[in-house]
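Just passing along the structure, written as structure tokens.
With one protein chain held back, the other chains of the complex are shown just where they sit.
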Amino acid sequence: MDKRVNSVKDAISGIENNMTLMLGGFGLCGIPENCISALVEANINGLTCISNNAGVDDFGLGLLLQKKQIRKMISSYVGENDEFERQMLSGELEVDLIPQGSLAARCYAGGAGIPAFFTPAGYGTEVAEGKEIRYFNGKPHLLEHALEADYAIVKAWKGDWDGNLIYKGTARNFNPAMAMAGKITIAEVEILVAPGELDPNAIHTPGIFVQRIFQGVNYEKRIEQRTVQAKLS
Amino acid sequence: MDKRVNSVKDAISGIENNMTLMLGGFGLCGIPENCISALVEANINGLTCISNNAGVDDFGLGLLLQKKQIRKMISSYVGENDEFERQMLSGELEVDLIPQGSLAARCYAGGAGIPAFFTPAGYGTEVAEGKEIRYFNGKPHLLEHALEADYAIVKAWKGDWDGNLIYKGTARNFNPAMAMAGKITIAEVEILVAPGELDPNAIHTPGIFVQRIFQGVNYEKRIEQRTVQAKLS
Amino acid sequence: MLDKNGIARRIAQELQDKWYVNLGIGIPTLIANHVPDDIEVTFQSENGILGMGPFPFEGEEDADLINAGKQTITALPGAAIFDSATSFAMIRGQHIQLTVLGAMEVADNGNIANWKIPGRMVKGMGGAMDLVASADNIIVAMMHTNKRGKSKLLRQCSLPLTGVGCVKRVVTNLAVLDVTPNGFKLIERAPGVTVEQIQEATEGRLVVEGDIPEMNL
Partner (left out) sequence: MLDKNGIARRIAQELQDKWYVNLGIGIPTLIANHVPDDIEVTFQSENGILGMGPFPFEGEEDADLINAGKQTITALPGAAIFDSATSFAMIRGQHIQLTVLGAMEVADNGNIANWKIPGRMVKGMGGAMDLVASADNIIVAMMHTNKRGKSKLLRQCSLPLTGVGCVKRVVTNLAVLDVTPNGFKLIERAPGVTVEQIQEATEGRLVVEGDIPEMNL
């Protein structure tokens, strides 16, 4: 079932102003660099972006923020981005902050046909405002609802034409749950192979969750915090 | 973090009469053969067994049924087992039948700290009796609760001393979700290796979910329905 | 009148290119043998495989590679293996375009019963309740009447339900019928079968409008 598209432009075709997107990645690790650049170039505006973070000022989702293409961010952590903070505090940008585990679980639920579930995270905090509280085993939980997106955009290490994906290291993060939750899921990969070349036992995202796939180019894979130790000689 | 135990007897130590066990497998595929035999030998009784199926008359959980060690089965499908049907229809055996997807999701939820969730499966049927119904997007859903077990017993293909597991083919089935849901999880594997020998990217069940591990012996891996096609010569 | 393979062949005409399809045990399994050459469909089996292939050659059976009917199978190039929780995430999340399953009874309001005969047969629902409650597109494949000649297309199911209002289409040895607010709407007759025979064999409300074409197999 060949899901290859010819270019990143074809991959993002159909994404329109005011749509809701999910974008995989944690910090700058495992983000769909090619698609983000294409969204900047296509100048699509008014986006609601569901992504754990908001990139940095000049990379990742920060590029869309710079051009004010994002109307609303749904994230768990948005530090490391001055322009983000400016837009949020000035009220230009709407922001919905969600506990990281609830964000992951809500994406997973959206893809898994679970419309709502109970979680302990956020009880007694701002996050609980307006939400149903119920006790299980004597412990309070919030009812959280599934998240879905018009398009989910994920980045994997390897993929095949059928859309099967394998991630590398901690670049996996939110990508698998978001891949499940997109009405249309776009996957960009570093290495695209023919069906049969990936071990069926080693697939992280089965191809059924992916509608379009292409091999990206020029991955920068910027490191946010380069921490090293000196080699003993 | 060495979780090896010396024998299957050590692996099941602590399992007592009237406890609740989860046992991985689908049909006879991916079942913990060694632990089942050890439970038969240890003559532990009054068990509540959560397992998708109940084995066949003379293999898998059927061995425990033969010796009437099971008080209650929680399963989705229990055909292919005459002794099971006899015990159930005569009232000797208590049976809770659960939709297969709800069973998997309830095990996953038990391991994932999600006490309850909504699913469409079973609405309008016996399964819905006594359960809360709620509509999402105009569609009725049941509130289902997490399942947990005193011990979860799973079977994997490869494992390491830290408890990391890799399954082979469709022998994966219920094993990963159940591994998450045991207060104590016992893993039996065909091949046990030292930490570092498994690819961290290819682990299906991270070791944190496993408390005891051992290399099983004499796997029979019986096939329930041997379906083949003739080779064209 | 069709045999089981005929029913499977007729349902195979419903398949569309690039669909993911879940086939139940029995007649539905046979559909895989009749996929038109010009389309590509991928079969999911709910025990944890996408890209299920044909039965293995003799001597190449793998006990660790079975379908939901516990039959030994093969994996096609591009297959993916996953666990049960992920498998039903696909099903509940409506990532599968077509579900075909057997039934003991179908009612003219789309209700289906296929898992239990109280006091006599209790095999369990397996994945059927998840499948029928989740899928948008459900076809039932079955014989029009049971072994005692009694209609399986009813005004109301007498057996414990598997799902309510979920069946969209029924393909039997006699006919293709759609579930509509007014009951079973006759769409096609099996070769050589008359409208009267179908009416005779259908206990539920049957809507017959205009000429009913014969199936084109």
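We call the chains A, B and C, going by the order they appear; numbering starts again at 1 in every chain.
What we mean here is this: contacts are C-beta pairs under 8 Å (C-beta built on N, C-alpha and C of every residue); 3 or more make two chains touch, one makes a residue touch a chain.
Please read these numbers as outputs of a predicted model, since none were measured by experiment.
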Q: Please provide the labels of all shown chains that the missing chain touches.
A: A, B
Q) For the chain left off this view, which of A:34, A:52 or A:211 is in contact with it? A) A:52
**Q.** Chain not shown: contacting residue from B:80, B:160 or B:188
**A.** B:160
Q. Looking at the whole complex, which of A:28, A:44, A:189 or A:213 touches the chain that is not displayed?
A. A:28
Q. Taking the full complex into account, what residues of chain B touch the chain not shown?
A. 1, 108, 110-114, 160-162, 164, 180, 194-196, 200-201, 203, 206-209
Q: Just the residue numbers, please: which parts of chain A touch the chain that's not shown?
A: 26-30, 52, 75-80, 85, 88-89, 95, 97, 99-105, 107-108, 119-127, 157, 167-177, 204, 221-231
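Definition applied: only the chains that are shown with their structure count from here on.
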Q. Quick one: chain A and chain B, Cα centre-to-centre, how many Å?
A. 33
Q. Distance from the CA centroid of chain B to that of chain C, rounded to the nearest Å?
A. 28
**Q.** Whole-Å gap separating chain A and chain C, where each centre is the average of the chain's CA atoms
**A.** 36
Q | chain B, residues touching no fewer than two other chains | A | 105, 119-120, 167-169
Q | chain C: positions in contact with at least two other chains | A | 49, 75, 81-82, 88, 91-92, 134
